[in-house]
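Let's turn to chain A:
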Amino acid sequence: MLSVENIRVAVAGNTVLRDISFTLPNGETTVLIGRNGAGKTTTLRAIMGLLPLAAGRILVNDRDLDGVATYERPALGLGYAPEDRRMIPSFSVRENLLLPTVALRFPETLKTERLRAVYDLMPELEELQNRSGGTLSGGQGKMVALGRALMVATDVLLLDEPFQGLAPVLAQSYARTLKKVRDQRPDLAVLVTESSPQLLGEVTDRALKIERGEISETTLAEAGH
Partner candidate 1 sequence: MDVIIPMLVDGLAASAVIFFIAVGLTLVFSVLRVLNVAHGSFYSIGAYVAVSIGGLAASAGLNPWLSFPILLLSAALTAAALGPFIERTFIRWTYGKPEAVQILVTFALFLIFEDLQKLVFGVQSYYEDSAMQVLGTSEIGGIIYLNYQLLLIALAVLLIVALRVMLSHTRLGKLIVAVVADPEISQTLGINASRVYSAAFTIGVFLAALGGALATPTSGVAPGLGADAIVLGFAVAAIGGLGQIEGAAIAAVIVGITRVLAIYYAPAFEPVMPYLVMLAVLLVRPYGLFGAAQARRI
Partner candidate 2 sequence: QDKPADIGMGVFTFTSGPAAAYGMPGRNAAELMIEQINADGGIGGVPIKPTYVDEAQGGEGVVSEFRRLAEDPEMDVMVAALSSGNCMALAPVADQLQMPMVTWNCDTHQLFLNETHDYVFRPNSSTIPEFVAYAAYLSATDPEATRIAIINPDYAFGHDAAQIFTGAMKAFNPDVEVVAELFPKLGTASFNTEISRIAAARPDVIFSNLWGGDLENFIRQASARGLFRNSKVILALGESVLQRTDLPDGVIVGVLGDGWWMSPDAQANEETKAFVAAYKEKFGEYPVFPAMKMANTILAVKAAYEKAIEASDGWPTRDDLRDALEGLQVDNLTGSVTIREDHDGLVDQVVGVTEPTDDYDFPIIGEMARYPAEKITPPVGEDPMAWIGTLSPDFVSSLPAPGSYK
Partner candidate 3 sequence: MRFALHAALVAAFALVPLAAPWLGFVFTLVLAKGLAALGVAILLRAGLISIGHAAFYALGAYAVAAMSENAVSDLVLQLIAATLVSALAGALIGLFLVRYRGIFFAMLNLAVSMVFYTLLSKMYHLTGGTDGLRVDTPTVFGAVIDRDTLEPILLYGGLALVIVVGLAVHRYLKSPMGEALPAVETNEIRLEYLGIAVPRVLLSAYTLSAALAGLGGGVHALLVGHVVPDLAYWTTSGQLVLVAVLGGIGGVVGPFVGSFFLEIVRSFAVIYVADTWNLIVGAGLLVVIFFLPVGLYGLLDRAVRRSAK
């Protein structure tokens, strides 16, 4: 469970987010909708601590993230898949998936267990596991990024524009994966940003719309105009 309380965020001088507040209940998938430059990525980056808060606070399971460095947040169960797939090119897919567990010094048993779980969710990753991160296509990269986030995401999962640039076929299977995730992890709160929410139909529990740095409840229907 994640709650964002009146945060203000400025990027390179101009305020992008004004007094944003919302909560992500466990077991629910929330979509954050908004056109380019609305502030979706900024929101997620702020939650990951990549951007400083000018005001407000962010809590995970009622723990204030203030003073918790970015690199300490995955340990709290935050998983993040950025807008542009960002693989370590010289690592294999498997190494890329394991990287966060290496960083967090997971015991071997836990590592293999998590990896297993991810492979069960996304069998296609098991086939890719020996490909090097540099050679992945955009779509494949998105899938691996999701898997990598799931390796540590026990509480909160943040996905930035997962469908952007995905060929429709891939997009469908990605959506199915999200559905599985929600069904299998009732204690996981998921936030997906999207400028094109159509595909999210059957996954979404709630939709938030972000416009000129402010947030409002909405429904996919009206968002999808």
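For anyone wondering why these and not others, all candidates are chains of the complex that A comes from, given by their letters.
Note that in this section contacts are C-beta pairs under 8 Å (C-beta built on N, C-alpha and C of every residue); 3 or more make two chains touch, one makes a residue touch a chain; residues count from 1.
Please read all numbers here as calculations on a predicted model, not as lab measurements.
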Of 1, 2 or 3, the one touching chain A somewhere in this complex: 1
Residue ranges of chain A touching candidate 1 (in the complex, touch as defined): 48, 50, 69-75, 80, 82, 86, 88-91, 95, 99-100, 102-105, 148, 152
